[in-house]
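With one protein chain held back, the other chains of the complex are shown just where they sit.
Each chain carries a letter (A and B) given by its place in the written order, and its residues are counted from 1.
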Amino acid sequence: MLAALLASAASSGRDLANASAWAVFLVGAAMILTGAFGVILLRNPVHCALMLIITLFGVALEFIDQSADFLAAVQIIVYAGAVVIVFLFVIMFLGVDRREAAGPEATKFQKPLALILGVVALIEILILSGVTKWVSGQPSVAGALNGPGENVQKLGQSIYTRYLLPFEMTAALLVIAVVSAVVLSRRRQPSASELSSTEQEHLAAGEREPQ
Amino acid sequence: MNAAYVIVALPLAGALILLFGGRRIGDPMSGWLATIASAGSFVATVVVWATMLGMTSSDRTVDKQIFTWIPVGSLHVSFGLQLDPLSIAMALFVTGVGSLIHLYSIGYMKGDPSYPRFFFLLNLFLFSMIVLVLADNYLFSFVGWEGVGFCSYGLVGFWFDRETAAVAAKKAFVTNRVGDFGFMIALFLLFGHFGSFNYSQVLAPLAAGHATLAGSTATAIGLMLFLGAVGKSAQIPLYMWLPDAMEGPTPVSALIHAATMVTAGVYLVARSAPILHFSHSVLWVIAIIGAATLFLSATIACVQDDIKRVLAYSTISQLGYMFLGEGSGDYTAGIYHMIMHAFFKALLFLAAGSVIHALHNEQNMKKMGGLRKYLPVTYPTFIVGYLALAGIPPFDGFWSKEQILDSAWHMSPALWAVGAFTAGLTAYYMSRQVALVWLGQARWKEARPGADGGEHGAEAHEEYSGHGSESLSAEYGGSGQSGVGTHPPEEAHGDGGHVGGDPHESPWVMTFPLIILAVASTIGWLINAPFGGLDFLTKWLAPVFPSTIAPPIHVATGTKWILGIAVTALCFLGLGLGLMAWRKVERPELEPAFLVHGWYIDEGVSAAVLGPLTRMANAFSFVIDAKVVDGAVNGVARLTTGTGRQLRRLQTGYVRNYALGIGIGAAAILFFVALRVGG
Partner (left out) sequence: MTVPGAWYLVLAAVLFGLGATGLLIRRNVLVMFMCVELMLNAVNLTFVTFARLLNDVGGQASVFFVLVVAAAEVVVGLAIIVAMFRRRAAATADDIHALKG
């Protein structure tokens, strides 16, 4: 596949219609890589969150480049618009926006080993993608993607007919997530036996939890 | 012939009843129950014998099966009885003498707290002995063999809270075991060669001449069987247990160590005659060991002070005679002497028990004397037994000893000489015993300041520390000669307590057997008199010992007369010497130290065997077990904990490290996939 990659790079550079696709690709790639390096290298977590937004936008661009319009929109709305905001909320809430504690590493081998691992994993994935033929050639079971018709329509049809069960399950999952978030982040109410009677009255009167 | 089952069943039933209900039945009913069981067994034996008399001599082998015990492949071993002349002859005197001794024990053991246990063991012993002699195959006989060994242990150590008794019981059992080892090897060889244990398949074809046996095989089997006999019948080198076994109650000594158990070896050799016929070397070994044993033990008997130990060594000596006879090829002579010996030796032991009882558990002959006035029944019966043992005609011992010595002359004049000389020694030491116990001054009066038997025991105990063979029992703190103690039960008398009273005769349950046995010792020899066609026993046993395996031994009549007169003269000489020499009680010149210590054989064995065994046991216990085995086990444990401790370091508690672990694993999987797919 690597060979095909290089060949296609040479041949497709000539077409102007390709050029726009390539341009979009490269811009998106740049945004992605910048954001990624920013996330893993910057000290201030707020800065990391902002870098993450850049990465997400880059991925959205790549989606658009591959005619996955709906997904690109959802990516921006949900990921960049909601998830990262939640991140920022928590960062502010917990007050970890100060510099990450640069204390001594608890385990000395972690960082070097992680770096080596990252490189090794990357090489392996590239090798795998290069030497394997994972395309079975079977016709699609979910429906054709390319071809006439709106992307949204095709996606919607497949989700609401073929993948209805996963859809419902993820809906339930969202409900569970919301409930669990509320439960997990609740402040712990001391039980009645731990409080004195005056404290219990205070609590019943709706005051804040005893300090 | 179905009475044969009764012979076996009655003592077993008696034993079982006494085992479970003995304590409730109590003293003296359990004794009577056991006696009736054994007497019933005797009656059944007589019935079977009478039936056999009615058959022709060739028909007299009957096989009765009880049930199949081991049916494995080609091996069929069953609990079966072979009723043939030899086994019935054995069964007759075993049950007969056994019943008399049961009767005697009712009186002797009266008052003992473990009375029912005694009779349970006695009945169990009788059952085992009957199994031993009536079995129709070697393996079932071995069951009986082991049974009598166990009962001997239980009965010798009957008063087990006495340390010397417990040690003696162990010694008896362990020494027996060495012999049993030989028997077992013989069993293996028998199975290996014949594929069966049945007498009818092993012995009968050999006796009839249908089959032969290679000399080497016969020697091997014969030697191993004889080793078993040596253990059970107390021959050299496994005799040391018998004198120590006198720790048991006197009826036990009479039954087991005079009349029955020790004769099991003689029976085994007689039964295996067809095998032994094919190996002259084994027969020589038997004869020589018999001769050596009879001489050695007779010499030791000359210097014993305990009344029972004299008789014990005498038993070993007489057993030697029996083996001498069998080794010389005259099995009938051995059996004849065995039966005669059963009569007079049991008589002597029971009479000795009567004496011990009368003197409140005094067993040292040097402290007796002049008892003939006090025990009017025991005295004459003892004399009868004494004369029979000494070989004085016309009492029992003379005739059977003559027959053995004639066959020994035929085998080798040297053997005859040993036997003849020892016959003189026998008369000598028995006369010594009679002189010390019955004649002379009443020395027991001096040792009696009015105290009870316990004090006698203390005094006598101290005196004994220098005497007797200081064997392994000495190591355990007991002296070899001790026979006194608080153990034998004090019999209640009507004269209001016997502390300080004179010795008196025993009750009728004890004297009646004495009288019966005295009569048997006087006229019993008639079952095989060598004249006038009165040799019933020889004719009776002829089918068992056909001339194919036991060629008849012919000694010229003239020679027989000369030999007989010579031996008799020696016996009278010994008798006279003994009576004269022992008018005085202290004759240290006649009691040399090496004889008193039993030629130092016991010490020698314990030094040679016990020392290395103890060292080996120590090596195994403290080195191999503690260091190697425990070390291995502990080492495994240490390895496990050590490995765990090292692996524990992986659990750092940091999530990032765990994530790294996951990452490494994922990378490894990708690596293998890449290898497999790409390569």
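The rule is short, and it goes like this: contacts are C-beta pairs under 8 Å (C-beta built on N, C-alpha and C of every residue); 3 or more make two chains touch, one makes a residue touch a chain.
Keep in mind that this is a model prediction, so the values were computed, not measured.
Trainee: Where does the absent chain make contact, in terms of the chains shown?
Mentor: Touch partners of the hidden chain, whole complex considered, are A, B.
Trainee: In the complete complex, the non-displayed chain touches which residues of chain B?
Mentor: 648, 650-656, 659-660, 663
Trainee: Determine and list the chain A residues touching the chain excluded from the picture.
Mentor: Looking at chain A, the ones touching the missing chain are residues 1-2, 4-5, 8-9, 12, 15, 17-18, 21-22, 25, 29, 32-33, 36-37, 39-40, 45, 48-49, 52, 55-56, 59, 62-63, 65-68, 70-71, 74-75, 78-79, 82-83, 86-87, 90-91, 93-96, 98, 100-101, 103, 106, 110-111, 113-115, 117-119, 121-122, 125-126, 129, 135, 140-147, 151, 154-155, 158-159, 162-163, 166-167, 170, 173-174, 176-178, 180-182, 184-185.
The rule is short, and it goes like this: only the chains that are shown with their structure count from here on.
Trainee: Between chain A and chain B, what is the gap in Å from one C-alpha centre to the other?
Mentor: Here chain A and chain B have centroids separated by 97 Å.
Trainee: Residue numbers of chain A touching chain B in their complex, please.
Mentor: The touching residues are 106-107, 110, 113-114, 117, 120-121, 124-125, 127-128, 131-132.
Trainee: Please output the residues of chain B touching chain A within their complex, sorted ascending.
Mentor: 652, 654, 656-657, 660, 663-664, 666-667, 670-671, 673-674, 677-678
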